[in-house]
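Only one protein chain is missing from this complex, and each of the others stays in its spot.
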Amino acid sequence: MTVPSLAERFRADFPILDQTVNGHPLVYLDNAASTQRPTSVINELSRYYRHDHANVHRGLHALSTRATALYENARQRVATFLNAEDPESIVFTRGTTESINLVASSWAGNELKPGDGILLTQMEHHANLIPWQIVARRVGARLYFLTVTGDEGEIDWSQLDTIFTDNPIRIVALTHISNSLGRINPVAEVCRTAHKHGAVTLIDAAQSAGHMPLDVRAIDCDFLAFSGHKCCGPTGIGILYGRKSLLEKMEPYQTGGEMIVSVTFEGAEWKPPPHRFEAGTPHIAGAIGLATALDYLDQVGRNSIQENDHHFGNIAATRLREIPDLRVFGPLDERAGIVSFQLGKIHAHDLVAFADQHGVALRGGHHCNQPLVRKLGLHATARASFYLYNTESELDRLVAVLHSAAKYFG
Amino acid sequence: MTVPSLAERFRADFPILDQTVNGHPLVYLDNAASTQRPTSVINELSRYYRHDHANVHRGLHALSTRATALYENARQRVATFLNAEDPESIVFTRGTTESINLVASSWAGNELKPGDGILLTQMEHHANLIPWQIVARRVGARLYFLTVTGDEGEIDWSQLDTIFTDNPIRIVALTHISNSLGRINPVAEVCRTAHKHGAVTLIDAAQSAGHMPLDVRAIDCDFLAFSGHKCCGPTGIGILYGRKSLLEKMEPYQTGGEMIVSVTFEGAEWKPPPHRFEAGTPHIAGAIGLATALDYLDQVGRNSIQENDHHFGNIAATRLREIPDLRVFGPLDERAGIVSFQLGKIHAHDLVAFADQHGVALRGGHHCNQPLVRKLGLHATARASFYLYNTESELDRLVAVLHSAAKYFG
Amino acid sequence: MDFDELYQEIILDHSKRPRNSGVLPPPATRGSGYNPACGDEVTVFVLKSAEGKIETISFQAQACAICTASTSLMTLQVKGTTQEQALEIQRHFIDFLTKDGSSEGLGHLRALAGVKKFPQRLKCATLGWHALEAALKGDAG
Partner (left out) sequence: MDFDELYQEIILDHSKRPRNSGVLPPPATRGSGYNPACGDEVTVFVLKSAEGKIETISFQAQACAICTASTSLMTLQVKGTTQEQALEIQRHFIDFLTKDGSSEGLGHLRALAGVKKFPQRLKCATLGWHALEAALKGDAG
């Protein structure tokens, strides 16, 4: 329980945290929606634009050569971060959402046949649900769901093997960490089972990439997606990791400059991955800023961040449960630093507005998990999510504000 | 000829220009690939990340409310910049390439029937060529091309009406300013003719948005696309303007969070435009930085930038033609600030490398206009492109370096 | 404090004890409003008299305090009016919140003035009113 506080050492790196909101020092507990950025990332963006910017790839002059090297080194940095074998398995996208859309369109859209199965869980973010609904309708495939039960949001993984045996599942796509339940899924085991049955796997790592060590070879997934803005990086940049043998067989997603070998007025021939999937001028500054963010995460230590997350997630869940009439969702232990809850009959909107009035930033709503929240019999929940810079006294302020809210609206 | 130099007043706003390359002061003449950013844009990005960042739309706390207001104000700013009636006709994308892919997929992919015609010119950038090749193949539509003739790259606009009369053209997509020829196309007239025949129009404004006043109501186009990085803005952000009545009928492009009204495990219902087309967390900082860039352009004055471009384009073309054995492409006058050329038998690669050695940044290659460059009987050309911060003495240095190159490789 | 201006006594009261809460069976007409940002949902039921006045009105809400209170107050305000009058009140109320329009004749609805300082809550305050419009123009059901 006495984890050395990361905040003590690293909070000062995040300038945005040093402000007051409605007369109170800001307590930022909306990290699952987007984290904040350390000074090193903000400064690297400025430095890049002040010294090195030019368009990449086609250029032979000094600035373009520098920008290209920074951009391709960022790709290598991401490969190292994920322990991918090869930078060519790293595609830059706008974010998790685009990464999953890319796979749903360029892989599933060409590979799946009528009757084929796509396996998801009931706790997927809309980004890992709607693209599959769309492609399933287009090709005549069928969606299967792993059932999530109870307020704890359990999945019975023991049925997994049978699901594969009984149904023609071709791909399983699931979240590593649930953004509403704070549950951590056994992705390596899922991939092992899936591969045993010849199915392809996609991991939505939006909530895990900035929060724990990630190793695509250990997980042995075929695709993995995450967003820069959820792991200390710039907005507008994200990653698709893809097994090279799969990427090589996939059609392009968007088309235009930079992704072709040769074009005539009649047709075109594609470059190999990853450039095949990066049509047009990419978000160069975003890729470079993301590399700086990954450096920062490794400097803090991803193991330490994970411990810190567990610590805050567990004690927050425990302390919130002690508040009368408060219902906490998600697992009892082994949770990520994400705690969703319902306080009495207070609507999440009112609760979040009240907390904001006291400087505490929470999120309220369906967290892009509408079907799951409905399943819990709710329209919305409130959510507190912690990151490496949050302190125990901030948790105290959350608890205090919830007590006040219960009184105010009670 | 005596245009008051914009560079005198504004060059100091661009910190990147103040550096030496290979021992010479940098002469940046690769603006058609990407412009540089003024300090105000770089600072606004830092300010945003240091003070206001949070995820947009769903949030009720102070930071999220601020970020949402900045993001939606940026949309309004773009609408004003384009004189669009309504911010809801403005979709944020990654850039011109994504904007055109969106229209090719969500408009043409659903609207075009086998045998329908798509009219392009032979001077389109790959971004406005390959997406149409793809969708044409998918739906059985046919591509038509307006022929580009001679080194001057002329298009015979007088045939336009006949092309529409003789062929079932449903959409015409053309560039406003050619990125290789520096030719300015009569887009308002093209839209008038197209609409007379019931066809839809798309303008690729990648090379015009940062260079002249743009008025989507005066042009009366249905779609218009441009990129932030080519008009002083951040990388990774671009715009699709769409006529609202068309956007409203279009299916989403990517799917995920933020673009749905309601989701069940089985299906989803879309939001109205523009959010229907902005799945996932957008490039918030990019949109905000773009708004700052547009403020900057209006502060400089888009009419002044246009005059400055014409001035540099015309005198550069004239002075380059005086160099023995130098072949200039594009119109003789009325040109944008883009000059492509071929010097004797010197390959563009060698020429660009030589210029870089003397601090002059040029581009060499097919400029993503491969079919056009081939039509000129070439594999590659060199290109100098000017912007508001370039000076007459930089043009002198370009001319000098070309003379030296002729000697070196001659 | 702005916040207490938003959540005035009367708002908290109506949100905890909404007036005219419940379902009306056909021939009452119904209309719904939905806020995708948070999943909130309001359904309004309207029964008109022979002279075309709103004789009975009720609503059901899965919504925040602002939305519930605004809808509850709305039912009190429009009861007994004609469709034209009700829509005029709706327009008036929305102008009051969005265009700094006068509050004259809005009665207790003035308590929602705090929303002007919380534009992100505007959707909450007007959701029930859009449901009302749908119900007035809507089918029995």
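Some notes on this structure:
Chains here go by letter, A, B and C, matching the order in which they are written, and residues are numbered from 1 within each.
Here is the rule we use: contacts are C-beta pairs under 8 Å (C-beta built on N, C-alpha and C of every residue); 3 or more make two chains touch, one makes a residue touch a chain.
Remember, predicted model here, so these are calculated numbers, not experimental data.
Note on the chain not shown: across the whole complex it touches A, B. When the omitted chain is restored, the residue from A:R37, A:H57, A:R183 or A:R397 that touches it is A:H57. Annotation: of A:S5, A:T65, A:T80 or A:S404, A:T65 touches the absent chain (contact as defined above).
The chain that is not drawn here is touched, among residues A:S262, A:T318 or A:S393, by A:S262. Touch with the hidden chain on the side of chain B covers residues 22, 347-350, 353-354, 357, 364-366, 370, 373-374, 379-380, 408-409. In the full complex, chain A contacts the hidden chain through residues 57-58, 60, 65, 68, 260-262, 271.
Here, only the chains that are shown with their structure count from here on.
When the C-beta contacts at B-C and at A-C are tallied, the pair with the greater total is A-C. In terms of their C-alpha centroids, the spacing between chain A and chain B amounts to 31 Å. Distance between chain centres (mean CA atoms), chain B to chain C: 47 Å. Distance from the chain A centre to the chain C centre is 38 Å, each centre being the mean of its Cα atoms. Multi-chain contact residues of chain C, defined as those touching 2 or more other chains: 37-38, 121. Contact with two or more other chains is made by residues 58, 60, 260, 262 of chain B.
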